[in-house]
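One structure, pasted below without further comment.
For this view, one protein chain was removed and the others were kept in their places.
And then chain A:
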Amino acid sequence: MLTKRIIACLDVHAGRVVKGVQFVDLVDAGDPAALAARHAQEGADEIVLLDITATHEGRKTLLDTVQRTARELFVPFTVGGGIRTASDAEQVFEAGADKVSINSAALANPSLIESIGRSFGAQAVVVAIDARRDPAAADPVRNAQVFVQGGRKPSGRRVVEWAREAEARGAGEILLTSMDSDGTRNGFDCELTAAVSESVSIPVIASGGAGTVAHFADVFARGKADAALAASIFHFGVSSARSLKQELAASGVPVRLPC
């Protein structure tokens, strides 16, 4: 049976993993390569590395970090942050990423999805969507607003129609972050995740709000998520991927248990 994936996300700034609330009060959480290896060892199904500052000056640091992290990593490895062109993506693939995650650049230039997919295959293109429910809309969930620039600016797009366009243009997966839930540890936005997952045929990765094992079980069942991503709950040993998966397996969720 196809298992539900647990994805560990590393937010990276200047070559270090950091964790903060709303990008402020950043706390150093360690070395990306060491943390990625530890998460993979503990049973994380995938590693996502996001360059949260993505400055031009930081580009070389990012590529060095990707290369170092990828060296001993034998699970799928996604890199995002500041990838604006097919040639940016190519550099990240050459450094050892299996997939790239694109967000603001895909909204600004949707044909970027096609151009990366043409050279590296659809499976290598993850379109990340940051969305917030729109209470003013007739359907606040399906019409959740899509934001760009790290959640700072509304794009004018609505979540379901943008996810469908991304799929039609050849995205391999959708990484959906609920801005309402992000950082709260109160659970994923299951309604938002289900609305997107049921509208596309490609896998949807739920992100934002992970706090307990029950939250993961919930987003797989009610949220129809194919995978779920979390960052902070892993970093400080609150929950390892291993204990999370053991508890999910015990509650009947199909997961790959680590050796």
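To be clear about the criterion, a contact is a pair of C-beta atoms (placed from the backbone, for glycine too) under 8 Å apart; a residue touches a chain by one contact, two chains touch by 3 or more; residues count from 1.
As a convention for this text, contacts and distances are computed from a predicted model.
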Protein name (UniProt record) of the chain left out of view, among "Imidazole glycerol phosphate synthase subunit HisH", "Nitric oxide reductase subunit B", "Heme ABC transporter ATP-binding protein" or "NADH-quinone oxidoreductase subunit M": "Imidazole glycerol phosphate synthase subunit HisH"
Listed residues A:Asp11, A:Asp45 or A:Asp189, member touching the removed chain: A:Asp45
Sole residue of A:Ala86, A:Ala122 or A:Ala221 that reaches the chain not shown, by the stated touch rule: A:Ala122
Of A:Asp11, A:Asp130, A:Asp189 or A:Asp226, the residue in touch with the unshown chain: A:Asp226
Among A:Gly15, A:Gly30 or A:Pro76, residue touching the chain not depicted: A:Pro76
Where the unshown chain meets chain A, residue by residue: 1-5, 40, 45, 70-72, 74-77, 93-96, 98, 117, 119-124, 172-173, 201-203, 226-227, 256, 259
